[in-house]
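Here is the structure we will look at.
Excluded from the complex is one protein chain; the other protein chains are retained at their positions.
Presenting subunit A:
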Amino acid sequence: MGKMVSVINTVDTSHEDMIHDAQMDYYGTRLATCSSDRSVKIFDVRNGGQILIADLRGHEGPVWQVAWAHPMYGNILASCSYDRKVIIWREENGTWEKSHEHAGHDSSVNSVCWAPHDYGLILACGSSDGAISLLTYTGEGQWEVKKINNAHTIGCNAVSWAPAVVPGSLIDQPSGQKPNYIKRFASGGCDNLIKLWKEEEDGQWKEEQKLEAHSDWVRDVAWAPSIGLPTSTIASCSQDGRVFIWTCDDASSNTWSPKLLHKFNDVVWHVSWSITANILAVSGGDNKVTLWKESVDGQWVCISDVNKGQGSVSASVTEGQQNEQ
């Protein structure tokens, strides 16, 4: 529906090397960035400003991704790196510190993603060693680890959780008892596949589906937030330059159909959904961030073109962007 997007802020992060990820927190008031310079930085970006809150050192290699946990658990940020480690940082009394380090992978950890807050504090990590590990916070500074070995041959590049969906009514749950969530997440790997994983009743994770459409490494997967419709949607992007939108009509038996959003001329690195899942942000090697929207007749249309700068991070345009007075 035309050009209706514009850059409203540019944050100069002073990272000394390439920036691999930038994530706004839940409220859009803070921005976390990570870079090949091994640091993770947190900025206060309210009112169009940029105040450096923290410069977190702890990784020994390029940091690939950062992820904010749900605010009910406090101010928690996870980061993963080429150094095979996942670090969980926490803000206590106004200062950011390393809270936990997970070193259970044999290779670069490429992606981290927090599960829906309803499940508790759970972090999924995908690594170049092909494994996916799931860290669950059990209290008192303790984290329990579950590992899915050989999730993807050669390596796993991306993990993304499905939104929490509960069978039956939440309102009638007896007090103190957790509803029976069916936990699911998607992963993308160097085997060109997207895999959907489901937690079984015994707590083990099982591969539920394989989604095949890409002809090269899958670089990112993003499970869209739920807007109450009976369909589930996943976006995936790949080294092959393609972005697919996968949809599944939950009423039927789990068949996922891909729709090609666009074929780009270069690798596509990231895909990311807006809060109400009506805009998809796509960024790729052509140095551009494009925003895509499904119009009312079901076609995906590009609604903007924002050029990425050199050495600076463009604040992602999401509906959750907040500017405080």
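By our rule, contacts are C-beta pairs under 8 Å (C-beta built on N, C-alpha and C of every residue); 3 or more make two chains touch, one makes a residue touch a chain; residues count from 1.
In the analysis below, contacts and distances are computed from a predicted model.
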| item | value |
| --- | --- |
| Protein name as given in UniProt for the chain not displayed, "Nuclear pore complex protein Nup85", "Ribosome production factor 1", "Origin recognition complex subunit 3" or "WD repeat-containing protein 24" | "Nuclear pore complex protein Nup85" |
| Residue among A:I8, A:L52, A:I154 or A:I182 that touches the chain left out of view | A:I8 |
| Positions on subunit A contacted by the hidden chain, ascending | 1-8, 10, 26-29, 47, 70-74, 117, 170-171, 175-176, 225-228, 275-276, 278, 296-297, 306, 319-325 |
